[in-house]
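Part of the complex only, each chain left as placed.
Per-chain numbering from 1; labels A and B assigned in written order.
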């Protein structure tokens, strides 16, 4: 009787899509206006899901309060109101596309999730663009 | 050619999270303000999905009207405007966590779904907390 427990959270951040080893023409061709050197930004919405057996004593797969606090300490504190390219170590050499951000978030959360549970992260870059990663 | 057909519904209810066999200190430690002995409540949102082959005659996997009426008779009539702990038999001895509620809902619907179809239930306790169960 495995249940998937999901919690929504959000953070705001600036970013720029580009590769340092490409010239401006190629960066503009591939990344368009997302390559603005002065940055642009998003309200990122996040859905973190943990799937596992229900603890028969508490009726919880994972306490939502614990999951909320984990997202706060590991993700919101690291990314909220930040410039992803400049201030977040993982993106020093990694392009902060939605795909790469969702994997970074997954990898930051995974060590804190019991190994007999499954983790999934959905990241909304805008209400119309989103990505999903489950390892 | 299996298609998943989903229908949203909702109900409002009061509940309290606690175990009768624990003392107040332990209930407060584990369930926090959800252990309020006077109850609190939610607008529960529900997404019920049925997956199966399309009937080539009608173009339906399941008639949405039939699915809507089934959710009304089996779930809304049983849970809407109710106190889950006091008035719903399934929670007399089961803690009404979102995880346990979603399984109760699944089990109430399953006998009414054709055996060659799959059932999934998503239950939103709040817009930020939700659970998913598919048996």
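Note that a residue touches a chain if its C-beta (ideal position, glycine included) is under 8 Å from a C-beta of that chain, and two chains touch if they have at least 3 such contacts.
Predicted, not measured: the structure shown is a model, and the values here were computed from it.
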{"item": "2 chains shown - copies of the sequence in the complete complex", "value": "6"}
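By definition in this document, only the chains that are shown with their structure count from here on.
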{"item": "Centre distance in Å when chain A and chain B are each reduced to the mean of their C-alpha atoms", "value": "29"}
{"item": "Of chain B, residues touching chain A in the complex", "value": "17, 19, 30, 32, 94-100, 102-103, 127-133"}
{"item": "Residue ranges of chain A in contact with chain B within the complex", "value": "1-9, 49, 54, 57-61, 63-65"}
